[in-house]
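Yeah, one chain of the complex is gone here, protein chain that is, but the others are all in their spots.
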Amino acid sequence: MAANTIFFMIFSLVAIISGFVMITRRHPLSAALSLVVTFISLAGLYGLLAAKLLFIIQILVYAGAIMTLVIFSIMLLNVQEEDLPAEERIIERVSITTLILLPMIYIIGRSFTVIKDGQFPEVSQDFGTIHSVGMFLFTTYSFPFEVISILLLISLLGVVVLAKRRI
Amino acid sequence: MEVLVQLYTAILSLIPFEPVRNAINMLVPTLAIASMVLGIVFILIWWERRLIAFVQARLGPNRLGPGGIFQSFADALKVMLKEDIVTADADVILFTIAPILVFVPGLLVYSLVPVGNGMIVSNVNVAIFLFLAISSITTLGILMAGWSSNNKYSLMGGIRAVAQAISYEIPLLLSIVGVIMLAGSLSMVDIVQSQNVWNIVRQPLGFIIFFICSLSEVNRIPFDLPEAESELVSGYNTEYSGFKFAMFFLAEYINTFTLGALCTTLFFGGWRFPFDNLLGDIGLQLTAQLGIVWFILKTMFFFSVVVWIRGTLPRVRTDQLMAFAWKYLLPAALLNIFVTSIFAAIGFGVFSR
Partner (left out) sequence: MNYTVFLPEILVLITASIVLFGEWAFKSIDNSTEKKVRNIGFVTLLGMFAALGVLLSFETTGYGLITSFFSPETSTFYSSFVLDSSAIYFKIIILISSILTVLISFKYVSDKIKNVGEFYALICMATLGGMFMSSANEMISMYLGIELISISSYILCCFNKDHNKSSESALKYFIVGGLSSAILLYGFSLLFGLTGFTQFPQLASTFDKFTAPELNAIFLIGVIMSIAGLGYKIAAVPFHAWAPDVYEGAPTPITAFLSITSKIAGFAAISRFFLIFNNSMSEKLVVLVAVLSVLTMCIGNFLSLAQKNIKRLFAYSSIAQAGYLLMGLIPLLMNRMDDSASILFYLTAYIFMNIGCFAAIIYFSKFTGSTDIEAFAGVAKKSPFIAFVFSCCLISLAGLPPFGGFTGKFYLFVGAVNSGYTWLAFVGAVNSVISLYYYVKIIKTMYFVESTKDIKFELPNAGILTAVILSLAGILILFLVPYPFIQMAKMSALGL
């Protein structure tokens, strides 16, 4: 077994287990911290795919910035165990969702068996480097890249409108 | 120094199996740099205490060994023998993980810093980004420490640390962009090699912003609000004792040393001897053979500047801290990027690549 496969197993197992822990913990802080673990193991999977920049961005943005903010707000609110609302009929809900999702997962899993080598084009040599990502952002995807600036402006506007009391 | 590297390469080539060779090649530099950093930290602690004593016109530790240099080792021994107390209401798992999460990334980033000519554990081509990504994990550790202690001072310390870290991370990242533009690469080795003229000449504003922000990131005075003694007892590490406390303590010194190392690498020519390309053959030889010496000297200089600042400046207020980052540093960093990109594009003077 190649080292890649072993690492893939480890990272995906950790990601799945911590994802499971995340949805089963009652306290939001434990959930958030397990989400951090999920993100970091996902970053590991990106690293295995040779997507270096994505690997770093995943850690820097998700684990480093976004999750820190999430945990920060959980702490600032200081949520206690008894403040949390009761979760009703959790077993029924989970089982219905599983029933819907299982066939889908089965189909997706099965489709991997029919994919032949060479059916999909190989990635280029500089895949995942900062240069190729930059080239993509400023050529093929320049339009979405520009639209995101408007989207960020709107979010900023929303924060000001909603959070500030009097302007 | 080059001799040392050659010797290492020669010994390595004697090992027959390639996987073993690769494993050793990964392990040895890592251990070497880790032990170097940990060794230096003991000296740093002593050096800071002596220097701050000098600033305050007193003596500082001077009994143990020549000039009191063994004081830190004695302190370390003491702290390891202390009882490890976990408070009754603490969240034990997080309480234990937190110091590790603060300590390990601080040590890990040294695998990305070139300490000498060719002396780098892994020359990643996106090293700066990776560096910042790894060090951003530290914040999570501080938050965990503050929360799991179940102590309001700890929690407030943790919250302050995070608010500060997030605010100052943005201008920090932006201030490096100028350097990256001039080097045309994110690799630390490339950045050092591109500095025929030190970046401090080309990026004075960038350096000032970078220095202030990293001072804040490592929670040193005047930005040490998360551990402000007069307000929060000791901040996020109030409940810690024994070896766990030692980890926080060491992490702080390692991070401060990292600050110096990064300043050196990004703005002061890294391991290069000053004006080595103008001095001809001697300069190049000095750079090649004694790179690690220049690197450590420069880094020690910045560490001393940090200590000097600690001895001189008072602590800022929280609102001043935030306003400073968002209202002044961020626009200044953006301005720096703007100006640098124009100069780099037209290749003006020292900005030509």
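To keep things simple, chains are lettered A and B as they appear, and every chain counts its residues starting from 1.
By definition in this document, contacts are C-beta pairs under 8 Å (C-beta built on N, C-alpha and C of every residue); 3 or more make two chains touch, one makes a residue touch a chain.
All values reported here derive from a predicted model rather than from experimental measurement.
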(request) Using the whole complex, pick out the displayed chains that touch the missing one. (result) A
(message) Looking at the full complex, which residue from A:3, A:86 or A:114 touches the chain that isn't shown here?
(response) A:114
(message) Touching the absent chain: which residues on chain A qualify?
(response) 104, 107-108, 110-111, 113-115, 119-121, 139-144, 146-148, 150-151, 153-155, 157-158, 160-162, 166-167
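Note that only the chains that are shown with their structure count from here on.
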(message) Can you compute the centre-to-centre distance for chain A and chain B, using the mean CA position of each chain? Integer Å is fine.
(response) 29
(message) So in the complex, the part of chain B that touches chain A is made up of which residues?
(response) 94, 124-126, 129-130, 132-134, 136-137, 139-140, 143-144, 146-147, 155, 158-159, 162-163, 165-166, 169, 186
(message) With touch defined as at the start, can you tell me which chain A residues reach chain B in the complex?
(response) 29, 33, 36, 52-53, 56-57, 59-60, 63-65, 67-69, 71-72, 75-76, 78, 129-130
